[in-house]
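Complex shown without one protein chain; remaining protein chains in place.
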Amino acid sequence: MNLENRSAARFKQQAASALKDNNLKTALAKAKDGFVLKRLHAVEDLDEFEAIRAEARKIKDHALSHLDFYLEEFERKVKENGGHVHWAQTPEQACALVMDIVGTEAKQVLKGKSMVSEEMGLNAALEAKGHTVVETDLGEYIIQLAHEPPSHIIAPAVHKTRDQISDLFHGEHPKYGLNERLTEVPDLVNEARQVLREKFLNSDVGITGANFLIAETGSTVIVTNEGNGDLSQILPKVHIVTASIEKVVPTLNDTATLLRLLGRSATGQEMSSYTTFSTGPKRANDHDGPEEFHVVLLDNGRSKVLGSEFQDILRCIKCGACLNHCPVYGAIGGHAYGWVYSGPMGSVLTPLIIGLENSYDLPNACSLNGRCAKVCPMSIPLPDLLRQHRFKAFQRGLTDSRTKLGLKAWAYLVTRPKLYSGLTSLAAKALALLGGSRGVLRKAPLASGWTSVRDLPVPQGQTFQQQWKKASE
Amino acid sequence: MPDRTKNNNRVGLLVTCLVDLFRPNVGFAAVKLIEQAGFEVDVPSAQTCCGQPAYNSGDAKSAAAVARHVIRTFENYDYVVAPSGSCIGMIKEHYPRLFESDFDLKTKAEDLAQRTYELTTFLVQVCKLKVNTTFNATVTYHDSCAGLRELGVKNQPRMLLSQVEGLKLNEMEDSEVCCGFGGTFCVKYPDISERMVSEKTNNIKKAKADFILGGDLGCLLNIAGRIKRESGETQVFHVAEVLAGMVTIPAIGEKSE
Partner (left out) sequence: MSETRRQIIDNIRASLGRGPLPDGVVTQLRARISEPEQGIRPRFDQDLAERFGEKLQSVAGTLTRVATLNDVPSAIQQYLDQHQLSKNIVMSTHAVLDGIEWPEDWEIEQRPARGEDTISVTGAYAGVAETGTVAILSGTESPSTLNFLPDDHIVVIRMDQIVSHFEDLWWLLQKQDLDMPRTVNLITGPSRTADVEQTIQLGAHGPRRFHVVLVEQRE
């Protein structure tokens, strides 16, 4: 897939090329069962899961309906603790704010995983100003070496096979004196540890994302397993947090409830290895920690999603369960979606941020099988929201004219039973004649979408209604 | 809910557009099963389709027009039953939402939703049917998405199949994962659908069953079409055909002699 020009508008081409990628197929097949089974066991082991899920929904709905208050309260507490809060409506504004904080002196910038920074295109912006950016999450580091965007919100390199990772490391690491091409998982992890350890110790700024912002304390929270997010924020002098505005929750207790769902839904862990609450810069007597603490809050269209029929998507805590259970994601991976977020949550969110006209296929390329909604810890009705996008697309005239024409003809027919039964009788007969005794058609008129990948079973010859009528007479 | 008929046993069969056109045998099997349980079955001739093609393509207005037609057509039955989870899901879950701003129609839609059943659920819950047939074969079962997730159809078909003499059920891996049909999805995104249905046929193969059964003809046409394209051997039938002892015609997509 050509990742340079990828866009949500080119979904179909990107999906087609993803489907031809055998490495991707291997990698996705390996990932799928692990995520699904681990989540299942973790959820089954928690008797209170459904009750907590209901509670979590209430918490987020409450926070969203008072978002102005909680954001202001969060800001007040950050400032009280000596930190700074910066507000951005657009990714460009957010980038500019980060640039200002980073300044011109800083050479090397560490990044913990942050999907919001992907929305901002932050790495490119920093690099354009001459800063060296080092992604420190192992998955992010791998794809940075490959010059690719993440393909999954919690497992950014899920599309890479071990073999590909070996090649990437072997291409990059000889400059650190690591000349051997290693292939075993422990060795690869160690090699990255060694390279990145040196970066952790010699950087000027650390940028992380946030899983939650807490109004009660002005804390930002990250949930990680590797510890990279921690080293990225306690070693450099400056810690910048990039977060979208809907991440704020009222209290520490509320966070406890959400955390009980997050790890279990994401990786099947009751708690990830590290859950870290960062509140302001280091205190007067602290021996380590950042001297400056900044939070850059990005709206990027979310304030307009509030109060709309799509508000439920703002409850999302980015656990990735919907991706892991989506058969479409499982077939094409994340890159094909063409923008930062992929899978069901991405197909709902992306059109809201970059416009439905630029992402028409995303909410349409879904079989509405509903598996995502069943596993969503925040009870987001994802298929309903995808369908909402389809309603909008139809109203706005974005639906292609062939589909529209087809629907019009269909609607005319199905509300006229006599005409309908006449035509279906004809179709049943015609298709049965075409099929003869073969049982299926390899090709059929007006059905190339069907017959391009599967045969068309032929009708029995007469419709049910014809036969029923005959039998009743 | 007032009884609509004296004996409160009149069932309106929603044949579904796919069964009507492609597989009438499923409709007759449904009739036979419901009648076995002592209910009276009628098939209103004015019925056409439940409206999903429009609803899921974003055309809410056409979907509502069709829904109104269905509501009218099935006004006078004690029960409405269809051999499909997705059509029944449409009626039970989605019709009421189509009329949020029309109290009268919403009430009617909710009333219809209340007396509407997916076939296997109806046979188990309302009819308490005792299955009386023999089928000497190993089968596997595909759980269609709408039935499974909108209506909770999971144990009903298995309970009924367990009463079929001679039948052995080999569960396949990922029986709950979508087969890639998804209504218009499968023709709009054929290459993605192909990957999904190939995974399904692969799991079917691994289940080492002679037959693959399911409760939704859309999925079954998709699966059968793909099995045939792959020159596979597994025979495809709707669960109703087996339960009614009507495995008397060639399987879906199978050659006739």
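Letters A and B mark the chains in the order given here, with residues in each chain numbered from 1 onward.
Quick note on the criterion: a residue touches a chain if its C-beta (ideal position, glycine included) is under 8 Å from a C-beta of that chain, and two chains touch if they have at least 3 such contacts.
Just so we're clear, the structure is a prediction, and the values are computed from it rather than from any experiment.
Interchain touches from the omitted chain, evaluated on the whole complex, reach A.
From the set A:227, A:417 or A:449, the residue in touch with the chain omitted from the display is A:227, counting the whole complex. Of the candidate positions A:91, A:139 or A:236, contact with the unshown chain belongs to A:139. Note that of A:203, A:242 or A:257, the residue touching the chain absent from this view is A:257.
Within the set A:144, A:211 or A:278, the residue that contacts the chain not displayed is A:278. For chain A, the residues touching the absent chain in the complete assembly are 27, 30-31, 34-35, 46-48, 51-52, 55, 65-73, 81, 86-89, 93, 136-139, 142, 155-158, 161-162, 165, 185-186, 188-190, 192-193, 196-198, 200-201, 215-219, 225-228, 230-231, 234-235, 245, 250-254, 256-257, 259-260, 267, 269-283, 285-289, 297, 299, 303-308.
Here is the rule we use: only the chains that are shown with their structure count from here on.
If you average the CA atoms of chain A and of chain B, the two centres end up 33 Å from each other. The residues of chain B lying in touch with chain A in their complex are 15, 17, 19-25, 27-28, 43, 45-49, 51, 53-60, 62, 65-66, 69, 145-146, 149-150, 176-178, 180-197, 199, 221-222, 224-226, 228-229, 249-250, 252-257.
In the complex of the two chains, the chain A residues touching chain B come out as 12, 15-16, 19, 327-328, 331-332, 364-371, 373-374, 387, 389-395, 399, 403-404, 407-408, 410-411, 413-415, 417, 420-421, 424, 427-428, 437-440, 447, 449-450, 452-460, 462-465, 467-469.
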